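Note that one protein chain of the assembly has been removed; the remaining protein chains are unaltered in position.
We call the chains A and B, going by the order they appear; numbering starts again at 1 in every chain.
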Amino acid sequence: MNQFEKLTIKSTIQHLKCKDFSCKELTEYFIKKISDNRKLNCFITETPDHALEMALNSDKKIDNNEIRAMEGIPIAMKDLFCTKNVKTTAASKILENFIPFYESTVSKKLWDSGSVMLGKSNLDEFAMGSANTTSFFGNVINPIKGKNNSDLVPGGSSGGSAAAVAAGLCLGATGSDTGGSIRQPASFCGIVGMKPTYGRCSRFGMVAFASSLDQAGTLTKNVDDSAIMLQTICGYDEKDSTSSKMDVPKFSEYEKLSLKGKKIGIPKEYLVDGLNSEIKKSWENFSEEFKKIGVEIIDISLPHTKYSLPTYYIIAPAEASANLARYDGVRYGYRHQNVDNLDDLYEISRSKGFGDEVKRRIMIGTYVLSAGYYDAYYIKALKVRRLILDDFIKAFKKCDLILTPTTPNVSFLIGEKQDDPLEMYLNDVLTVPASLAGLPAISVPAGKNKDGLPFGLQIISSHFNEALVFKAAKFIEDTNK
Amino acid sequence: MKNLIKGKSNLWEVVLGLEVHAQISSKSKLFSSASTEYGSEPNSQVTLVDAGMPGALPVINEYCIRQAVITGLGLNAKINKKSVFDRKNYFYPDLPQGYQISQFQHPIVGEGFLTIKTEEGEKKIGITRLHLEQDAGKSIHDQDFENTFIDLNRSGCALMEIVSEPDMRSGLEAAEYLKKLRTILQYVGSCDGNMEKGNLRADVNVSVRIPGEKLGTRCEIKNVNSIKFIQQAITFEAERQIKLLESGEQIVQETRLFDPNKLETRTMRNKEESHDYRYFPDPDLPPLILEDSLIDDLKKNLPELPDKKKERFINLYKLKEYDAEVLVSEKDVSIFFEELVKGREPKLVVSWLTGELFAFLNKKNVSLAESKVTVKKIADLIDLISDGTLSNRQAKEVFEVYLEGSKTAKELISEKGMAQISDEKELSNLIVSVLDENEDMVKDYKSGKDRLFGFFVGQVMKLSRGKANPQMVNKILIEKLKR
Partner (left out) sequence: MSIDNSIVKKISKLSKLKIKSDSEDKMAEELNNILNWVESLQEVNTEKVEPLLSVLNEKMPLRDDKVVMDDNQVDILNNAPEKKSGFFVVPKVVE
């Protein structure tokens, strides 16, 4: 086995400090591994030259003893984050050749802390999907195989990032989570996916899907790495009016926290129809495990849970319909050639530039905002969203954390659930509520089903309480070993 | 009732409301830090936000918020402590985001009013609201045969949209409203009111009705960019609507464009789908909450507004109402006046300002500020009139040359040999010689022909080549003729 295979972010930092190997060697290993695994289709753009340049720079820093938080750590950047002079597509034909001249805040923070960019990872087009099957650049394949070695979806929309981490093509990856797009693929790929509190990470330079929900986060092999990587991307940014000014604690010090005497709520509404029995069993088991270390497990109710998905599927498409209006073929992006009037320019460019799921959501979003339907759909959804948030606020008066499954089921075959968008939407039923409430939530591997397919449990806390989330996630991680 | 328009069969009342877009005089744009400088290279003042690039996010300019509040205070309006920014969605090539960030349900400023002068006296015009929004870029249709060019320099500039109630009843009232609004904007300093540069643009809502009946269907005339055009557009549009109604047709609610060459309005061609702007709160921007301290601070430091200033001018300088109105109608002028009047006779100052100086500016077609005429320049001239060195008539003669040149008043007068003769002895000598030459006339005068007094004055002036101080000539002549 290669010496690099078992590395984590945390261990790599130690090795690099001790000069057990150089960043250049490490980076070359990952570049090779990525090219050997192209069949997984994890990357839209590989950036080996960038990576080597950054690695050499990190080696210099290490030589000079100027080691930064993520010095020399090779990562994948979800192709939703604008990267200066590197193609950024959002997995859409409409941005197929778009080269930003600016850097997103999240990616800038990672480069500033020494991370090495291996490439831009694949995703569902404009982050709209739960299986990474809507990408213009083709679906991503989960490195974990199904029965008879069948190809499974990695989940979505951060499917390329999750699969890359799971396949060992990088040490960590950025993701974005609008309704579960970090947690659900993390669950499907057997890794840790963390979505922090809304406002923790700047959205500047991240291609917008649904602004009030979009939040950057991390996909990593374990909880410690998640804390290290999340640390580098959080913080107030004056370029984003919704970014939070709350202090960012040192997440890696979560170890110092104690779970003893803490209360974890089990929301009965998350026992949804069709919840996989093995996942349900694991959920119950871990409740018991928590009890053993002095955590009080209490039953709680989040009564509006069942309205979360409908609320989400009004708000997210509505915002998306406006956010995606800028892709009009005028200033950048795909333009259909040889049109002789403006409407054709718009309509043909957009119809050819966007895929079916994106168009469907733009249509729904346009409809729920249009005259006569706005109050019945959009305003109604905003009101129910408040009720959903209020449910959580009430619950967190009784408990410190909430434990739920991440997904109702494990990964499925590529091509499955493709015909019915609604069935696909159900993937997010357990992740969407925390998104609507802007709460931090993690998915941490909690076991495998009888076929060896992984699944995660989700831990949710009140706003800005990520450290406690890490603490509980670490317990599950350790117990699951 | 005045202002009614005579149709074939009826007297009609025209009902007008204005939507004015005023660009805030800020250095940078409403949601981006690009410059607002006018007349730069195309697309040279464009940030990510202004070009609607992926991942761009708006961050609001505090100065623009303050200017909107000050303007609201100047319009006697309610300031809303909580307001919300909405997206107004439509596609147009100079609208890069595919939506305009505006305020729909919760504007920053609510109801207010201003007063205008009409023939029947003062009239209150209601303000419905004032909200903040982004300007669009510029589409240039006439530079190329097949293409439209897009310049985004103006995209994202801060606008205040100020909406009036449909309270105006004639083109003249609409013009007065716009002038008054512009004056207030200038006084509070939020907008320079320059219509030529497009910093102040008005859309006019026009409808007609038989007096007493309910409001008719209105048409909106877009972007009429001068006060004169507004009146012309209203005249045409009102007549068009009356004609239609009198021939039994209906008015279609629509947006129309005014053609200043043909003096007519026409339907905008680009309107195929019914506009459905799908306003919704912009999720990139939390609600705007104004602190009480900010509002109080702005209230305390609110500049003196034109109505107040007019009152003060009338009381303090004993000006006629008309003169005071003229002086306060432009902030620059009112400041110029107050500087100039210090230690001088208000009547004389007013007559020189509103008479000669305004005529000069009109002729040159420049504003007071553009003309660079200083207070000192006018003051020096007026002082020479006051102390009798120069007659009013002489001063008028040299006025233009004086303003355009660099010479001081004294230099110019001595150069032209124009100083007035105010020396009593010298004048007496002149008068004596005139009287000596016209002994017969003196006799006639003394026997009752009073009219001849003017003749003597004229002769003295002629002899002095117009330099004799007329008041003194009068005084001495009366004395001499008594004997």
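Brief remarks follow.
Everything below uses one rule, namely that a contact is a pair of C-beta atoms (placed from the backbone, for glycine too) under 8 Å apart; a residue touches a chain by one contact, two chains touch by 3 or more.
Note that the coordinates shown come from a computational prediction; the quantities given were computed from them, not determined experimentally.
The chain not shown here is touched by just one of B:Thr47, B:Gln241 or B:Thr265, and that residue is B:Thr47. Only one of A:Thr366, A:Ser443 or A:Gln458 touches the absent chain when the whole complex is considered: A:Thr366.
Checked against the hidden chain, the listed residues B:Pro211, B:Pro260 or B:Pro286 yield one contact partner: B:Pro286.
Note that of A:Thr47, A:Asn142, A:Thr242 or A:Asn409, the residue touching the chain absent from this view is A:Thr242. Checked against the full complex, the candidates A:Phe209, A:Phe354 or A:Phe455 give a single residue touching the omitted chain, namely A:Phe354. In the full complex, subunit B touches the hidden chain at residues 26-28, 33-35, 41-48, 51, 59-65, 84, 89, 91, 93, 139-141, 144-152, 257, 268-270, 273, 276, 278, 281, 283, 285-289.
Residues of subunit A that touch the chain left out of the display are 97-99, 101-102, 198-199, 212, 238, 241-242, 244-245, 304, 306-307, 310-311, 313-314, 321, 325, 328-335, 339-348, 350-351, 354, 359-360, 362-364, 366-367, 370, 373, 376-377, 379-387, 389, 421-422, 437-438, 463.
As a working rule, only the chains that are shown with their structure count from here on.
Centre-to-centre separation between subunit A and subunit B, using Cα means, comes to 57 Å. On subunit A, the positions that touch subunit B within their shared complex are 81-82, 88, 90, 95, 98, 100, 102, 104, 203-208, 210-212, 238-242, 318-319, 321-322, 324-326, 328, 330-332, 342, 346, 366, 369-371, 374, 378.
Against subunit A, the residues of subunit B that register as touching in their complex are 48, 51-60, 87, 89, 91, 93, 96-99, 148, 150, 276, 278-280, 282-286.
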